[in-house]
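Comments concern the structure below.
Just one protein chain is left out here, and the rest sit where they should.
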Amino acid sequence: MFSSFMANAWIVGTLVALLAGATGFFVVLRGSSFAAHAIPNGAFAGAAGAALVGVTPLVGLVGFAVVASLGIGASRRHRSDVATAIALVMMLALGAAFLSLSAAYEPQVEALLFGEILGVSTTSILPVVVIASLCALALAVMYRPLLFNAAAPDLATVRGLDPRRLEMGFMLTLALGAALTVPVVGALLTFSLTVGPPAAARLVTRRPLSALVASMFLSAATLWASIAASYQSNLPVGFFVGTLSAVVYVLARLSCAWRRRRA
Amino acid sequence: MHWLFEPGIWSNAAVRTGTGVGVVVAAVSALVGLFTVVRSQSFAGHALADVATAGGAGAGLFGFSPLGGFVIGSLLGAGAMEAIGVERVRQRDVATGIVLGGATGLSALFLYLITLNSSRTGSTQSILFGSLFSVSNSSFVLISALSLVVILALGALGRPLLLTSVSPDAARARGVAVRRVALAYTLLMAVTVGLSAIVIGSVLSTALLIGPPAAALRLGRRLGASLVMAVVLGALAVVAGVVASYDSYYWWPSHRALPVSFCVVTMVVVELIVTSALARRAGARDASGRA
Partner (left out) sequence: MSGSLAIVDVRGVDVELGGRRILTDVNFSVHPGEFTGLIGSNGAGKTTLLRMMLGLVQPSRGQVLWPSGAHEQRRVGYVPQKVALDVDVPLRVRDFVALGDDGHRYGLRRRSQETWRRVHEVLDSVEAGDLSERRIGALSGGELQRVLMAHALVSWPELLLLDEPLANLDPGATEDIVALLARVRERERVAILLSAHDINALLGVMDRVIYIANAHVASGPTEEVVRHDVLSELYGHHVDVVRVHGRVLVVTGPTPEEPVADHPDLVVE
């Protein structure tokens, strides 16, 4: 389980989980789960498109994730969920078209959707480190505006914060993060880590910075447990990531309710 | 006309049945989806399709009827979302996300076990993107019957649903049980999405639930007209998408047809672009008329 073959999975997985925990903290705060679900799917379409024209997947991943995020971010506030839904289905349909035109075989599709974390190669560590640091830096720079805009959007606007620009910046960060995480844990499971652990973290503390750190830690712990369980049981990592993320949230909710009842 | 309609498209029984089912599903999705759009529940509508997929995969694994798996999976998902909490928009967002994340985990497991147990391939793609042309005549009848039930139930919810969607406060003031109406609607949406997800896949399910109603709402704000318009636009997208997909076989020398889901989604997007251009022109005329 800790053999050199698995070392890459642990390293890259931890980085991806920490990043998902950090972006997820803001995703949950801002109520942008739908966008966080849609953008990785844009990345999936991009990877399929890159395979079709024969460029490196990273170009397609980043390109499509950025296009998807711009489509969502540019929508007017009213009915932004409709724009997200349409961007999402368009991306998935494009992905399907690319795949059928390039006749990629099924395991590749499944890898893009559900990831292949146990097969991460050493060469993919460096790009992951670079992109994760970029995203972390972007989030740190936007930290206070993101908090303010999420807590009281009207007041933030009065203070001169442009919500459109902030939304765009955040969506682009999500896109960059998605391009990184999709090949590793897959489009569908990036999302689980982005919502479950962060939603749990904000229930256990009222300090913003502690909640952010707790979110990153819970996300990493979820992934570690998933990799270990997958290794022992031979069942897919995605199954454990998805269900454990939900379990972490439910446990936090229960403990929160229990504490409030006692208080 | 030859270049537009490749000969023989409607003489193919599978194409005929598939298009028929597609139109029925598009019509129900449009009627139910209009409220999804007005209530800003697109995310839940989409998530339920993925949850239904997990149910379908599970049913396939344990040898139950896939239709039952889809609908029951979707209903369970809707119940879980409501249980986590839906009073506030952001809470709803998180609740939907948690259920969706958990369901994708289950999907991953079921799909893995299916591929483990059988040498069959193509299941992932057919579940995600549907297989309109493999619908049998008997399931056509079953799906049409269920669709009718959904439409009748939607009619029964009627005015209270409209009122809670447009103004929850006014509804509460008039004694409407807003929570109960919301739950009933979410379950109705779950059945619809479950039905459409099994026939046309989770991607198209969302496209037809959200796209045509959103396009119809851009053209007018009267409920009756919007409902009719949404149904027409949905059916149109399906028929046009099927034709385009069928034709596309001849577009490339390689003879690889474009997937139906892609063609239908493209039609939906085209409808949205056209209607929003029309709405913008009408808006500009309105403004100049006033000035």
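Residue numbering begins at 1 within each chain, and the chains themselves are lettered A and B in the order written.
Note that a contact is a pair of C-beta atoms (placed from the backbone, for glycine too) under 8 Å apart; a residue touches a chain by one contact, two chains touch by 3 or more.
Just so it is clear, the model here is predicted, and its values are computed rather than measured.
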Chains shown that the absent chain touches, full complex: A, B
Candidates A:A43, A:A156 or A:L180 - the one touching the absent chain: A:A156
Full-complex contact with the absent chain, from B:R180, B:R222 or B:R281: B:R222
Absent-chain contact - pick from B:A14, B:L116, B:V141 or B:V166: B:V166
Interface with the undisplayed chain - residues on chain A: 29, 78-79, 140-142, 144-145, 147-152, 154-161, 201-203, 205-208, 210-211
Interface residues of chain B (partner: the chain not displayed): 37-38, 88, 90-91, 162-163, 165-167, 170, 217, 221-224, 226, 290
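Heads up, the rule we're going with is that only the chains that are shown with their structure count from here on.
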Touching residues (chain side chain A, partner chain B) in the complex: 28, 31-34, 36-37, 79, 81-82, 84-86, 88-90, 92-94, 96-97, 99-101, 103, 105-106, 109-110, 113-114, 188-189, 191-192, 194-196, 199, 235-236, 238-246, 249-250, 253
List of chain B residues in touch with chain A within their complex: 37, 40-43, 45-47, 84, 89-90, 93-94, 96-109, 111-112, 121-122, 124-125, 128-129, 203-204, 206-207, 210-211, 214, 252, 256-259, 261-262, 264-266, 268-269, 272
